[in-house]
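A single structure is presented below for examination.
All protein chains but one are shown in place.
Presenting subunit A:
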Amino acid sequence: MDSFGLKHRSHYFIRAILLCCLAFYIIGLNNSDALHYYLAPHMQRLLLLCPIPLLFIAFGMLWHAIMGDSAQICDCEHPLPGGLLKSSGVYGMFAIPLLFGLLLPDQALGSDMAAKKGIVYSFPDPEFEHKPKPADTFVPALSTLDEMFIPRDIYSVEFSELAKRLYPLPVIQVDPLIFSETIGAIDMYKEHFADKKIVLQGFVFREEDMPPDSFALTRFLVMCCTADAVPFGVLARGDVVSDLEEDAWIELEGTIGVGNVNGEERLQITVDQIRSVEQPASPYIFTHPDSVAAFDAQS
């Protein structure tokens, strides 16, 4: 074996080990139920397709390093990194995510990050209120659900269907699976949902300029991964809330009403009761492809 071959073999050996580590890191994350700290469910499924091909690549490289004859070992197309500095740069780069992953515990984003990202109080379309509302013209004396919850366009059919199902409930239990859709539906028809009872879970977050008797019950809404996580808050108000600590996970029981944030009408819950709870196994919330079907399946 000439020295040229040995150098290349060792490069491939290191690569194979790094790829193995990455594959096992992904498998480990999945086994310890920690993937949801980073990715939305549909992205998790995609990621879980990766470890097997990765191990195949690692095996191919290992084979190449041990068994490959010198004719096969060449660096055409993909030059191997040159000097010590370059090699450690390339492999160090690859090792950074692994080191981060293993050195720090898996932890959900909290109120510190909510402050940095800027909290959102309503589902995607905050300008909804400024649009003409067909429902407004005949608000009094509505009898059937279909008349109360008229979708404003084809994109809000899902919310109006969900609202029709939520309205008859004596107490609305917000299911974390369809958290953002439930709040979105209630927010869209908040005039009808006024004075209804609601129970929901989240962590306590206070904006800097908030009065002491109010806070935002917050969940991070993740579309694909933590980079696009949006702190999704519901305004809550009550006498007993001033001693709540930031980041504390609570279950809130209250009455739906309308409040005011920076001059805009927002859904606001008047607190009846607060219980502290453990942080749920899956602290983030995700958008659901069909919240109505999910609701029907639950009940």
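Keep this in mind: a residue touches a chain if its C-beta (ideal position, glycine included) is under 8 Å from a C-beta of that chain, and two chains touch if they have at least 3 such contacts; residues count from 1.
Operating definition for what follows: contacts and distances are computed from a predicted model.
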item: Name under which UniProt lists the unshown chain, selected from "Permease", "histidine kinase", "Cytochrome C biogenesis protein" or "Iron complex transport system ATP-binding protein"; value: "Permease"
item: Hidden partner interface residues of subunit A, rising order; value: 3-4, 6-7, 10, 12, 14-15, 17-19, 21, 26, 28, 35, 37-39, 43, 46-47, 49-50, 53-54, 56-61, 63-64, 72, 74, 76-79, 82-84, 87-110, 112-113, 115-118, 120, 124-128, 131, 152-153, 155-156, 223-230, 264
